[in-house]
Structures are given as C-alpha cells and as structure tokens.
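Got a structure for you, questions after.
Every protein chain except one is present and positioned as in the full complex.
By written order: A, B and C. Residues from 1 in each chain.
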Amino acid sequence: MKSGLSKRLEGLRSIGLGQALSWTLPIWAVLIAFLVGSVIIAGAGANPIQAYAALFRGAVGNGGLVATTLVKSIPLMLAGLSVVLAYRASVFNIGGEGQIYMGALFAVWGGTLLHLPAGVHLPIVLALGMVGGFLWSAIPGYLKAARGFNEVIVTIFMNYIAVAIVSYLVHGPMRESGWNYQSRAVDESARLPIILPGTSLHLGLVVALAAAVLAHILLFHTTLGYRLRMVGFNAEAARYAGVKVTLITVLAMALSGALAGLAGAVEIAGVQFRLLEGFSPGWGFDAIAVALVGQLHPAGVLLAALFFGALRTGANSMQTAVGLPMVVVQVIQGLTVLFMMIGAAVQHYGLWRPARREK
Amino acid sequence: GGGAAPAPTEAPAAPKLKIAMLTSGSVTDEGWNQTAYDGLLALKAEGYEVANTENVAQADQASIIENYVNQGFTVIVGHGFEYGDALTASATAHPDVHFIQIGGIATGDNLASYVFKSGEGGYVAGVLASYLSKSGKWGFVGAVEIPTIKADQLAYEMALQQANPDASVVAAYTGSWVDIPKAKEAALAQISAGVDVILANGDNANVGAIQAAKEKGDVIVIGWTRDQSHLAPDNVALSIVQRVDVILMNAVADIEAGKFKGGNYELGFKEGIEDISKFGPMVPEEAQAAVKQAVEDLKANKIALPPVQ
Amino acid sequence: MTTPPFLQIEEITKTFPGVVANDKVSFDVAAGEIHALLGENGAGKTTLVSTLYGLHRPDSGRIRLRGKEITLRSSRDAIALGIGMVHQHFMLVQPLTVAENIVLGMRSPREPLLSLGPASQEIERLSRTYGLEVDPAAQVWQLSVGMQQRVEIVKALYRGADLLILDEPTAVLTPQEIHELFNVLRRLKAEGHAVIFISHKLDEVMAISDRVTVLRDGRVVNTVATAGTDKAALARMMVGREVLFQFDKPPAQLGDAVLNVRDLCVMGNRRQMAVRDVSFDLRRGEILGVAGVDGNGQSELVEAIAGLRPAASGQISINGRALAAFQPSDLLDLNVAHIPQDRQRVGLVMDFSVSENLVARLFSLLPFARSGFLQWKAIRENADGRIKEFDIRAPNSEVKARSLSGGNQQKVILARELSRAPDLILASQPTRGLDVGATEFVEGRLLEQRARGAAIIYVSTELEEILSLSDRVMVLHRGEIMGMVRPGEVTEEEMGLMMAGEKRMTAQEKMEARQS
Partner (left out) sequence: MLETLQQLLWSGDLIYATLRLTTPLLFAALGGLMCERAGVLNIGLEGMMLGGALTAYVVALRMGNPWLGILAALFVGAITGLLFAVVVVTFRANQIVSAVGMNILMLGLTGVALRAAVGLSIGQSPAPTIPIWEIPGLAGLPLIGPVLFAHLPFVYLVFVLAGAMAFIFYRTTWGLAIRAVGENPRAAETVGIDVIRVRYATVVWSGIFAAVGGAILSIGYLNTFQEGLTAGRGFIAFSAIIFGRYTPLGTLLASLLFGFTDALQLRIQAFGVQIPYQFLVVLPYIVTLLALFVAGRSKGPAASGLPYAPGEE
C-alpha cells in the first residue's frame, strides 16, 4: 500500500517535473507577480515603476552589481540543486536551512582547525561542508525510508536544532577569543579566490555551475539517477524492478543535504569566512522556491537562482529609492512561486477542464 | 572598487554628508535598532541625506554597504558587532568613505567603532534592582546572547552580589529577536518563580517582558536602550538609555571638521553616551540617590566591572 | 401512442481532447429490461454511463427519462432522478463502515446529525428483499470484493434507484458470486427496475441481458435482441472482424523442473496468512494456471516467488537455487520475468518514457549502462526494436507511458519482460481489463514462450481463459490449494466449488498433484 504521504507527492509529480512544461512559464509567472506586486507597492504608497526601476538598477546597474547578484545567487543555486535532487526522488526536503548550517559548521572546522597548503585546503573544506550536510540530512532520510516518519516535520524540526547547535558553538566552544560571539575566520588557504578582480565574485560560481552540470549528469545519465527518478515517480515500480528503495531514499536525502552543505561551505569560503548566529538569511527555504521556479531542472535552477539573487541585490536600492521596506521583495518572491505553481498546474491539467484520466 | 565609479553629484561648496545605516533587526523594535534609527532621524533633521536598510542578513552586509558607497554615501554605519568583518573589508576598499561601527570593535584608518562601556548599564540596573526587589530574586530576559547583552547581564549580577549575597539572578533567553510572546512567557516564568525585578535587554523581547510585568502588577522592569516607560509607566522603574544619536552627531561633526579618526572608542556614562531615563513613580528617593551615585562612581572609574567574557 | 421507453439516449456525443469517446450514441432501455453494453477497450462504454450518471456533461445530445428530457449537472442530480451506478472501480471509502458509505452524501433525518441506527435497519431490510447480505457495521476495507459489490448495489437501491448501471461488475467475482449477482439482477428486473450491464464476457451477456448495444470507436454499431444473436455475431460487431475463440495449443513439451515450491507460507497485508503450505513444481514448457477469486493468495504467492514479499516459512527454489529470501533484483540473475497484476502502479513508471520503461529492470546492464553511466543510444535502439516487434502503438519511444492505452501499456511490459528469453514467467492477470484483441495478443505471446521452453505461472480470475490456456490449474482458496486439476478433466462447476472453498483435495491427492 502506498502511504498517504507518498501519494501526496503525486501532486508534485503531476506538475510535470520539468518535462512537459513550457520554458516560458517562469517568465509569465514572474511578470504576473510583478504586476500584482505593483498593486501592492502602490497600495503601500510608492510608485511601482520607480520601485521596479530602482530594483533593476540595483541588481544589474553596473558590473559590480552584476557581480553581487551573481555572488548572492551562488548559495541559492547550490541549495536549489539540493532541493531538486531530493524532490526528484519524491523526498520533500524542507531541511535545507539546517543542512546549510551544518555544512558551514563543518567547513569552518576544516578551515580553522586544519592548516594545509593552498590548493589542498580549499577542496577539503568544501568536501567537509558536503559531509556535514550529508550526515545531517541522512537522519531524516533514514527516519523516512526505514521508519515511515514524515520528512516534512522532521526536517523542519531539525532546522531549529541545527541553528541552536551553531548558536551554542559560537557562544561557547568555537567562540573566537576576544570579544564577539563568532567563530574564528578560516585560513586564507581555505578561501575561494576572487575570479573577477575588483568585485566580490568568487570561485564559488564555478563550483555552483559545476554542481549543476554534475547534478544533471547524475540525474539523467547515470544508473543512480535513473534509480532516483524511478523511486521518485513510482516507488513500487522501482522496488519491483529491483531498486533498493529504502537505500535510494536515504541516499537522495543525504545527497541533497550534501549539496545544501556545500552551499553553506561555499558561502563560508567565499563570503563570510566565519560562522555567526543567523548565518543564513533563509536560503534553505528560498531554495524550494528556486527549485520549483527552475522546474526541477539544473539549468532552470541556475536561472531561477539568478532571478532571486537579483531580487535580493536590487531590493536595497528599491528601499533607498522609494522608501519601501525590503520585505516587498518577499511579496514578489511569494507571488512568483504561487503563479509558477498555478501555471504549472494549468499547463498540466488544462484550465477548467476535467483533468486527464489517471487510472 | 565597485566596478564603475559613481558620479558623485557634489556641489562645489562643502557637500553635506550622505549617511547610510544598516541594522540587523527591524527599526520598530523599541530597542537597539530603533534607537539607532532615531539617531539617524536626528541627523536627517539636521539636513543630512540619510538612508537605512533594516533586517540585514549577515550574507547581505557587504553588498549593501557596497551599494551605498556606489550611490555616493560617504558615511556608512553598521549597527552591531556582527558588522565587523564587512565594515573592515569595505573600509579598506573605500579609503575615502567613513565607516562607523556601533557595538563592536572593528578599526581602520577610516573606520571608527564605538562600543558602550560593557556592563555600566547593567551595573546601574543592578543597583536599582537591589532597592526595589522584595523577594531577593531578580530576573534577566534577553533574546539572543550577544556580547553587549552578556556583559551587562554579568554586571547586573555583580551589583546584586554586592548588595545582597543571598539574592539570586536568573537569566532567560528566548533564542529569537522577534518572538515577543515567548519573551513575555519567559518573564512570566521568572515571575512565577518569585522574581520581582527584571532587567529586560533584548530589543523586541523587552516589549514582552514589560507586558508580563504590567499584567502581574507589582513587578518592576528596567528597560534598555531607550526610555521604555511609555510601555508600562507603573512598572518601568528606569531605562538605561544608549545615546546612539549623540555618537552619530559627534562622529559626523568630527568628519565635517576633518577630525574623524579611526579607532576603537569605549563610551559610557562619563562620555554622556550612556544615560539614565527619568525614574518611575515607584522608585524611592533613597534608591534614586543610590543610582545617581552609582552613575557618578562609574564616571569616576571607581567601579571595577567584570571583565568581558 | 404507447408510453415512451423508460430511458432514451439520443445522439449523445462526448469528446475528450483528441478522442471522440461517444459519437452520436442513441439507444433506449425499458423498465424491467437488462440492457447490455458491449465494446472493446476504449469503445466509450464507461464514458457513456458516466454521462448518464452526471459525471460528464455531454457535448451534445439528449437524455430522456420516463419521456422527460433531463439535464444532469452532477451525480447528485442523477441520484435524485433515481439513477444508480456501480462503478468499474468501486466507489467506496475504505476506512468507513458499510452504513456510513451507504448514507454518505444523503440528507439525514436528523440533519446535520448522522442517524446510522435507522439507516442500518433500512439497509438490512433491503438486504433481505434482494438477497444482498451485508453487515452495516463492518468497515469496508475488511470486506471481500464480492461483498463490496453488494454494498455498492445496496447503496444504489438505498437511494431509490430505478435505473441501475453496472460497469463490468463480474470482472472480479467467482462463478458462484456471478450466479448470485444474476439472481439479484433478475429480482430487480422483476420489480420493474431497468438495468444497464457492461461486460467483456460474451457468455454473461448472452445469459443475463434482454438486449445488447454494441459500441465501437464511440459509435453504436447496433442494438439487438439477445435472443436473436450469438457470441460470434456480437464479437464480430465489436471488433469489426471475425474472432477466433479457440487458439491451437500444441501439447506441452515438458522439460526440467524450473521452480520448486515447498510448504510455502506468506503473510498478507492485513497480517493474515495469505498463502498456506503451498507446494508444487513447475517444468519447462508448462503453463500452470492459478485460479481463484481475487484476494485468495494468488498475488501473495506470485510476489513471494518474485522476491517482493518475504516467505513466512517454506522454500522456493528456482533452477535448483534455493534462496532464503529473494530480492526483486535477484530475478535478473535467475532469469525470471514478472508481469505484475497492477501494470500502472507496479509494472510501469507512468511518467517515464516508453524507452525508459523498456529497460526498467535492465538499465544497469550492458549495453544500457557502462560503469554506472546510462547509454541512451542503446536504450533508444532497444526501444525502437521492441516497439516494432511487439507492435506497440506509440508515436515514438520518447512519449510517456502514461499517454499509451491500457493494451499498449501491457505490451510495453511484455516486451520488456520477455526480452531475455526467461526461464520462468510469472504472469499475474495479464489480460485483465483488456479487450478481445489485446487478450488474444497477450495469450499468443505466452504460448510462444511456452513453446520455446519457458515455465509459466498464469494467474487469472477468469475460468474460461485459464482453462483454455493452462496445462495444469491450481485452485486457491484462502491461500490453500483446493485442487490441482487438468483442463478438460474438470467442469467449470467443479472449479467454481473449489474456488468457493466447498470442495478440496485430500492430502494424498495434493502430494500426487505436485508434479506435472
């Protein structure tokens, strides 16, 4: 028997998993979100055109801003890919946030406790970040696959626990000697080099692009990816075909966590260098939106992450230009996700027509 | 350099400074962030062009600073210890811009940090509390444990130890800057454990703690950062006031006078940067005098505060 | 003139995107008539009766009931007009009780409070009147399929149905149950109810109906009086060509034993022992039919052999290899093919392309994968070959399995499972729900495999089919072997008694019957 929880995933499956949907859909979703957003902006007493102009200028107005937008997209790209891996196997990983924290934590350990030559240190630190996320998410993966726990609750709860662990560590054992509640900074040798001199754009972009390519290869060109997608679409059929469903489910969750952990590690090695409380502004949650707007395709995720990164970057200019609080950007993000989901459903089922038969 | 240099539209005459401020929380928090924002508004009233970004995530600090610099802002204020790295990096990258950190210790040629003398406020609060508490049980409610808050918690406890070795302080943190209901609940928990004086030091958390005291009637709260008596005039005995506006005014004046120097400045009662509000009606003369004396002692460096941990 | 017929269907047309499911369908049904609807898969039978029940809105056409034109916006309207329907897939809510299911959606006399007590009494009264025994307090999931069907009929009668529609009601019943159902239908008919009866089984249609309407490609071919026609004529109308009801099956060429099962016990989903002490052998070139009412351990037996379900005790050995616990992945090594009963939920990944589905079991082997990387070229070439060989009707190998018709989906599974010349084939209900043509195709392929020397386990609930195809037939009742018989040496009635658990072999007979 299929459990109710795995059945509900059919809802996700039924949005087409990227195959049948038009690539223009996200564009429409974004446009409509901006249109509706403008009503809200006007309602809040600002001029939407000015606001959007400022948003646009603030995101890509000059080379430095483009670089910033890219930098902000990097964690979203990696975390978004993480979501894709899990969702393709029908695992709802809402635990990206906690996995990002764990990845960052492991990366900081590697970057501060190990002292290795450049060229060796950085890869090890990034790999440690993946290990952190991998281990942290293997727990809910196991609880789901072997004990039938609802992974949504478990991952949500584990987010809180991860944040608390990091908070405890930067207050206590890992606190930098001196004044602040923060960890030491990672060694220079553990940092991602800047790839565009004069900007903040670091090598993490290349890491994210490589991760996208690898994720694509993994999903569509390896037997593991075939197993993963098979479990995602139909676990029973997968079991019948000889796939070890429990193992693949745990693995999907853990690999997803590894990518989220990498997002944390790249942010440490590329931008923040040290761990503080409140290290992530909620990438783990934004990543869900990124993955879905990217239609659960690695390439789509890259573009969606760029879009969200640009929103984040441009938001500040919008605030200074028209005096709207930054949360307006969240309005647009939320609307984009909703319209994207509506659009996907409409494309899949047709509008107002009875759905196709699913016997 | 942030790519293409901005085209500063400076008038040939002495240009008015453009001042931008970053806060990690919301500027409606009745505490740390709102106080800073009030300071910024004071500058605005003086005719300066000001801008601010609130709820700044750690990951966004650098880019927002960069953005302001690109927009031609010449003074950038990072309000909190967590801006240390971002301000240090930007200060190096933009030697012609002035950077200010409040509540931290980052320094640079063009980066000055101002930190409240750790523990002074907590000590004064402790002295007052020792007069107001009947039960000998004192409470401390914070949101998230950060250096400034912790330092004041310790000084508060020290004042207590001196006044009454048998009394005890319990501290509670809610773990969230915005969870006011939980802060209220934490205060209620302390009150039910017999606490009758609470020092509230956690931005939004204060609002919750003060409401708990108000609800319970005879519990006293000492507010923090700004005068919080309006939240519960019958319960707020005193607020320790942090004059961010003065810091900013002074710094801006220094900049305009060409006297601005990077470095780390500790400021307290002596410098007029920390202050006490007016007393609530429940504070007896004797206690008022003791508090004023404590302030004087601090100004005269007569009190050895616990070292920052 | 005379009174108009009870129900008149006039020029009903219903299209789905890309399909004209009903094309100007017209016929009528009289009160006290059992009217059969016949047609191949996809002919439009279900669509038509769903329209009659208010689940679809026709694009055009009219429905008259007792001479008055009616408009059905939902099944609520249909129920109010006295139309009741027993769906192909039962429409029961499993965790609810029989009584709750029956009153569901109706106004209660104590609205909004439920009043299950009086309802239960009424249910018991109906049960007695029509011989439909049901327990109002039982939860539906605990009931056998036959009992669930009775609940469905009571549900319709409880709502005061004058017209009862039954969509393939016999597909899941034993001969005895079918017999009982027919008695019920005759009683309903005697009371003046009109009945529309859908079936693929021509014998049943001949036995129960007064008239037959045949649909093909959504159009009415003809409406004829049952008394004036015969099976061959009906089949011809349905398919549009001559249909052979007999295929020539050469005598079995038995080879070595492929499968030995000893004292096998298997637990079912409801924690009951679903298979009890089953022992048998199977040799190359032999088809062993497994007969029984749905839910008597057939699927558990097959699943245990396929490694999908652990054996509680006993032993299974394939080609002389006895494994303590088979894994589904072992089937590849053991060269066993498995055509699962539920082709859409188990046999296929509906959202995978046809080419991906065609390698579902084999994807990790050469030439489809090399050191962990999929070889898409090989996978596509394989698909093109299979599609041609098995005449799979798909626009290309990259369309999703979901978009194929049921018959073609089954062909995809056959094409995959038979591709490696298996030693043992486990075929569970491989023709269920398929029409005459598709059934012919599947049976033909299995006989080919038998001729090649494969050993085949063939599970079916359809007696006629099982008797014509098998070399030996094992009858299961509540997980026990009731009999191991040879077609031709047994009557359908005897088989029916075994399936109902009323006749069983002795232990001695069982021992002897183990081997072919």
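The definition used in the following text is that contacts are C-beta pairs under 8 Å (C-beta built on N, C-alpha and C of every residue); 3 or more make two chains touch, one makes a residue touch a chain.
Everything quoted here is computed from the prediction, not taken from an experiment.
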item: Which displayed chains the hidden chain touches across the whole complex; value: A, B, C
item: Per the touch definition above, residue among A:Phe34, A:Phe149 or A:Phe220 touching the missing chain; value: A:Phe149
item: Contact residue for the chain not shown (choose from A:Ile32, A:Leu196, A:Leu247 or A:Met341); value: A:Met341
item: Selected from A:Leu25, A:Ala237, A:Leu276 or A:Val329 as touching the chain missing from the view; value: A:Val329
item: Residue in contact with the excluded chain [from C:Gln8, C:Asn22, C:Ser50 or C:Thr461]; value: C:Ser50
item: Residues of chain C (touch criterion as defined above) contacting the omitted chain; value: 46-47, 50, 53, 55-57, 74-76, 79, 85, 87, 90-96, 100-101, 103-108, 111-114, 155
item: In chain A, positions touching the absent partner; value: 3-5, 7-12, 14-15, 40, 43-45, 92, 94, 147-150, 152-154, 156-157, 160-161, 164-165, 167-168, 171-172, 285-286, 288-289, 292, 324-325, 327-338, 340-342, 344-346, 349, 354-359
item: Contacts of chain B with the absent chain, listed as residue ranges; value: 26-30, 34, 37, 55, 139, 145, 168-176, 178-182, 184-186, 188-190, 192-193, 195, 204, 207-208, 211, 228, 230-231
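Here is the rule we use: only the chains that are shown with their structure count from here on.
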item: Overall pattern in which the protein chains touch one another (line/ring/star/complete/other); value: line
item: From chain A, the most remote chain by mean C-alpha position; value: C
item: Chain ID, smallest distance between chain and overall C-alpha centroids; value: A
item: Inter-centroid spacing, chain C versus chain A (mean Cα positions, whole Å); value: 45
item: Rounded Å distance, chain A centre to chain B centre (Cα mean); value: 35
item: Contacts with two or more other chains, residues of chain C listed in rising order; value: none
item: Two or more partner chains touched - positions in chain A; value: none
item: List of chain A residues in touch with chain C within their complex; value: 1-2, 13, 17, 19, 220-226, 229-230, 233-234, 236-244, 350, 353-354, 356, 358-359
item: Interface residues, chain C side, partner chain A - complex; value: 17, 56, 269, 306, 308, 327-332, 338, 340, 344-352, 356, 360-361, 363-364, 369, 372-374, 376, 400, 402, 406
item: Footprint of chain B on chain A - complex, ascending; value: 58, 62-68, 71-72, 75, 164, 167, 171, 178-182, 185, 198-200, 267, 271-274, 276-282, 312-313, 316-317, 319-320, 325-327
